[in-house]
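Yeah, one chain of the complex is gone here, protein chain that is, but the others are all in their spots.
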Amino acid sequence: MTAVIQPPAGVRPAPAVDLMELYRRMRLLRCLDEALADLVEQGLVRGPMHLGIGQEAAGIGATAALEDGDLVTATHRPHAQYVGLGLPLGRTLAEMMGRADGQCGGRGGHMLIADRAHGLLGPSGIVGHSLLLAVGHGLAQRRAGLGRVTLCVTGDGAVNSGAFNEALNMVALWRLPVVVLVENNRYGLSVRLDRHVHQTALHRRAGGYGIPAVQVDGNDVEAVREAVQGAVGRARSAGGPTLVEAVTYRNCPFSGSDRGGYQDPAEAEGLTDPLRLAAERLLARGRRPEELAEADGRAAREIAQAVAFAEASPWPEAADLVALAARWDGEGGR
Amino acid sequence: MTAVIQPPAGVRPAPAVDLMELYRRMRLLRCLDEALADLVEQGLVRGPMHLGIGQEAAGIGATAALEDGDLVTATHRPHAQYVGLGLPLGRTLAEMMGRADGQCGGRGGHMLIADRAHGLLGPSGIVGHSLLLAVGHGLAQRRAGLGRVTLCVTGDGAVNSGAFNEALNMVALWRLPVVVLVENNRYGLSVRLDRHVHQTALHRRAGGYGIPAVQVDGNDVEAVREAVQGAVGRARSAGGPTLVEAVTYRNCPFSGSDRGGYQDPAEAEGLTDPLRLAAERLLARGRRPEELAEADGRAAREIAQAVAFAEASPWPEAADLVALAARWDGEGGR
Amino acid sequence: MTRLTYAQALNDALRGEMLRDERIVLLGEDIGVYGGVFSVTSGLLEQFGPDRVLDTPISENGIVGAAVGMAMSGLRPVVEIMYTDFLCLALDSIANGAAVFPFAYGGQVSMPLVIRTQGGAGANAGPQHSKSLEAWTAHLPGVHTVLPSNPADAKGLLTSALRSSEPVVLVEHKLLYGTEGEVPEGEHLVPLERAQVVRPGRDATVIALSRMVGEALVAAEQLAEQQLDVEVIDVRSLRPLDVATLAASARRTGRVVVAGEAWVRYGPTAEIAAAVTEAAFAELRAPVVRVGSLGVPYPASPALEPTVLPDADTLRRAVEDLVKSAR
Partner (left out) sequence: MTRLTYAQALNDALRGEMLRDERIVLLGEDIGVYGGVFSVTSGLLEQFGPDRVLDTPISENGIVGAAVGMAMSGLRPVVEIMYTDFLCLALDSIANGAAVFPFAYGGQVSMPLVIRTQGGAGANAGPQHSKSLEAWTAHLPGVHTVLPSNPADAKGLLTSALRSSEPVVLVEHKLLYGTEGEVPEGEHLVPLERAQVVRPGRDATVIALSRMVGEALVAAEQLAEQQLDVEVIDVRSLRPLDVATLAASARRTGRVVVAGEAWVRYGPTAEIAAAVTEAAFAELRAPVVRVGSLGVPYPASPALEPTVLPDADTLRRAVEDLVKSAR
């Protein structure tokens, strides 16, 4: 008889105590995505690439509400979770470049980086997966009874997947310790929110399941953190799931192949940039411009180092793929 | 260039003007299901068999709100739609017995009887299908612009399928002329409502999509008809979809193989039988007991005749299956 | 040894392993209070409680997707999908989930996930409750697909599946649940990658899957009366496929029939025929013959279904024709 069920332990960065730290993480994420845009341009990163420029507050605010041992599932646009959970960025970039030092040895690529040590078990390129995987993590966590929580990140487009209904119903029914963060960037790929749902206040979907829900300004990193913190607290104390809708905007192409033309230029005009908002607030609270500049510089250097590390990383060997295929196929597979 | 898009015309029985007619249809349905229980017992009907004893008011009330040319999709428990839409019952029973005179030549069996002439295009044994097919019918009806409506029948268990979310979102988004009737018989097969959803007022699910919804006593055939009539009227005048939840109870085994034991005997005690309720109301409104007895007798005779017709029907020929396979497989298929 | 039905043998495997390993959690529609539509999980909720036996909503993709998450989180989920036909709804969680994450995450997670499902025709259940789709999951690298044909294998294969760290799809057959057989008591493991010769013979080989194994044995008895000595092999595992065992027999007899209930085109028998031909071409006296369902949906009518489904007679005739035609 095996003993206690232990969900994987995570090594989470200490809870971000101040806005300065949240700002630093958002800047790191922005620098990462800007660097990636270049790397894609240069052909050093290949395949689909989903950046999140403009959406930093939602992802960074949410992960900042977690504690050691909590788990996270994510989407095809998972860089905020990579940065927010403190994944080693050199290895992360190596993974995106398909190198041997990547967390997944180059097999997963930018959408499929898991990092068990950091509590990230479930980014997936399939819309809806993050919701289903979160049900499973939640069941394991409830069973273990250690007060751990799963943060499930999903998008506005994903709200229309079959998986959304199946998952929301299960987390509600079983009162699982799951917080569903809907990053509503007002587009599902090219389709504007009001062209893919009739009721655009997405948090209203939660009511049908008897789940509490809240809508927050997804460009305000503190507001997101606070909302998620409340939800996480409830989940931790067996109070069941919550849906948090963070309204934000994607201020960059959908992916590397984006031909554009579907976003209304007017939309972007009044936009609050999450980094600028945080910076203004920091200055208003007495931080000096040099402190911000220093944080910006540090982030840029950190990313440059990570890129250098990744570029120096060797290519993975293909031999183990051949062995794996032989085992799975049985004799004479290819 | 082909001309106008014409959805299939239906030959609907004249709208039921009075409760007496509704009672007659419910009695016919009850007699049909009782006869089927015997036929299953005798081995004359084989395979899965889902009766709806106790649930007559929901299905009969709903179809009574339709007009000629409307369409209906249904579930694995579709007999109320067969009777409510006026399908010829001899052929319907023949289909359930697998005979040549069945509407589908014995291929479909009890769960898969379509009858285009009567507007029934989409009973299906897969939970969730009725919802998806209704989206398609609704799109075709909206396109045709003739004010036709689709009634989509589904169950409480089906509310948790991925299809429910996908379909409700689409009918809301495109304001399709679809009425979703949730026959909430408080069990999804063996699983009690409160063990498969947290929020047991299922009509609350509609709010998240911005769809109006109403809950009615599913054992009161007039209440169901009235609710569905309102919804159909809105749909017909381009007012978009409605969800109607009819709360009822299945007072018979789930299917032929039901081993029982999961329903709480106490539940059935205070139960309102839809036929008794209607009968009492008819008497209170001045109908004479003999009129009811006559209706009951007529229903019994009609079903007996239908059974006799079906039993006399020949078995279908298998030759066309072989030809079909040859065409689809190409040379050397089997 | 004890006499059990196929359903009881599966129940025995679940119970035994759940006692042994508390990470095992069952989930599925109607498996708890009701004990499963085919009674396979009967009594398990009572014995192990609602934390380990979960009645789920009707959410096939959701259940399997949740199970994938549970497996990554250290549990050993066992999902029941009531009919193989409904597995169509869960293939995303299998093909894009269970089959992908252990590989894509570079080995950071294992996937000890068992999906039990039930297929096959012969019960007049019609086109949405009778299919055999085992070729689909067998196409996926990293997923095991096994089909027990008798109670002992049902217990042994399920037990092995419950100890595997890779996803296993176990396809049961609706007409086999009630069949009885001798089943080893206590721990009983059948490897997930071995075919088994269930009747030795010299003149021809019938390679059969699931319920067709029993039909092949009946046909073999009939053929014995015509002095034809037929070897019958139970494939048991579609992936990895035990080509060595199949090909050894093919080389000896030179005549092979492959029989499964699934449709022939792009079905499991296509792969088995191709693989056996690759390995035993020189010794084959005729092309491998495939037997399966007629290529149409399963009709509900009792008058039509037998035309679609192969049986012992179909197999007997196939062997007779093969012996006549072979060089």
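Per-chain residue numbering starts at 1, and chain names A, B and C are given in the order in which the chains are listed.
Throughout what follows, a contact is a pair of C-beta atoms (placed from the backbone, for glycine too) under 8 Å apart; a residue touches a chain by one contact, two chains touch by 3 or more.
Quick caveat: nothing in here was measured; it's all calculated off a predicted structure.
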Answer for the absent chain's shown contacts is A, B, C
Missing-chain contact among C:N61, C:T179 or C:T314 belongs to C:N61
Answer key for C:D30, C:D92 or C:D153 versus the chain not shown reads C:D92
Missing-chain contact, candidates B:A57, B:A74 or B:L133, resolves to B:L133
Among C:G16, C:P77 or C:G126, contact with the omitted chain is made only by C:G126
Across the whole complex, the chain not displayed is touched by chain B residues 1-2, 5-8, 71, 73, 102-105, 107-109, 112-116, 121-122, 124, 126, 128-129, 131-137, 139-141, 143, 162-163, 165-167, 169-170, 173-174, 324-325, 327-332
Those residues of chain C that touch the unshown chain are 61, 85-86, 88-89, 91-92, 94-96, 99-100, 103-104, 126-128, 131, 133, 135-136, 138-142, 238-239, 241, 262-263, 265-271, 273-275, 277-278, 281-282, 284, 286-290, 295-297, 299-300, 327
The missing chain sits against chain A at residues 46-48, 98-99, 102, 105-112, 124-128, 157-158, 160-162, 188-192, 195-197, 257, 259, 261-262, 315-316, 318, 321-322, 324-325, 328-329, 333-334
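As a working rule, only the chains that are shown with their structure count from here on.
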Farthest chain from chain A by C-alpha centroid distance is chain B
Cα centroid separation, chain A vs chain B, in Å, comes to 44
Rounded to the nearest Å, the gap between Cα centres of chain B and chain C is 35
Two or more other chains are touched by the chain C residues 56-57, 59, 61-62
Multi-chain touching residues of chain B, meaning two or more other chains, are 160-162, 195-197
